[in-house]
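Okay, structure first, notes after.
Every protein chain but one is kept in place in this view of the complex.
Here is subunit A:
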Amino acid sequence: MSNEFQQEPAQPDDIQASEVMNDDQRATFLPMTRRETLGLGTFLTASAFLPMPSWAQQNTTLGTSPTRWEPGTTTRIATRVNGVPVNINIDTRASLLDMLRERLELVGAKKGCDHGQCGACTVHVDGRRVVSCLTLAAKVDGHEVTTVEGLSDGEILHPMQQAFIDHDALQCGYCTPGQIMAGIACVNEGNAMSPELIREYMSGNICRCGAYVGIVRAIEDAAREMGES
């Protein structure tokens, strides 16, 4: 799949994308995604197809026929995702969630409902939690995005991630990246002072497996840990 990209001659935007990511950043970016090779390939070359609509680019990565490209006005976005500068051209209709998952291959944020109702897509924009499915990608131009992939320090998990493991705060895990991002924000906002507050301020994150007891305990625990660090 990504071979198609790698065979493309480098274009100015391609170089720009490599320049903005130095080796240190690449080192922190690399372990972020489960689809490392494909992810990085897409990431670095996403902007090599400037004249085409972004959805067409996605179709190309999926190996579909160019005739199935969707037309659409595109918009240029300069943002930082997990500390890494991102400079892409994207269909103006795209959500931040689709940008993360389909263009940057950061598949931690999940698409549960796509309508702001479940919280599975929760990420931070400028340190505040938002639902990425209802955030127009165009809106993060000039802003800073953090996803679950950007939390750990190499092999050392964020206290919230560790607490979810310690408290068995999940079953299928689909809601977990959103719960973790919301949980961290909940603590930082000062809304994790009691189990009641945690339940109220985490109500935007639905868990179909019903792991709520563990989730509340994990956040209480992580709140103590985060307060101490």
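Following the convention adopted for this analysis, a residue touches a chain if its C-beta (ideal position, glycine included) is under 8 Å from a C-beta of that chain, and two chains touch if they have at least 3 such contacts; residues count from 1.
Rule of thumb we're sticking to: contacts and distances are computed from a predicted model.
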| item | value |
| --- | --- |
| Protein that the absent chain corresponds to, by UniProt name, given "FAD/NAD(P)-binding oxidoreductase", "1,2-phenylacetyl-CoA epoxidase subunit B", "Xanthine dehydrogenase family protein subunit M" or "ABC transporter permease subunit" | "Xanthine dehydrogenase family protein subunit M" |
| Residue ranges of subunit A at the interface with the undisplayed chain | 71-73, 75, 92-93, 95, 114-116, 119, 122, 128-131, 134-136, 138-139, 141, 182, 185-186, 189, 191, 199-201, 203-205 |
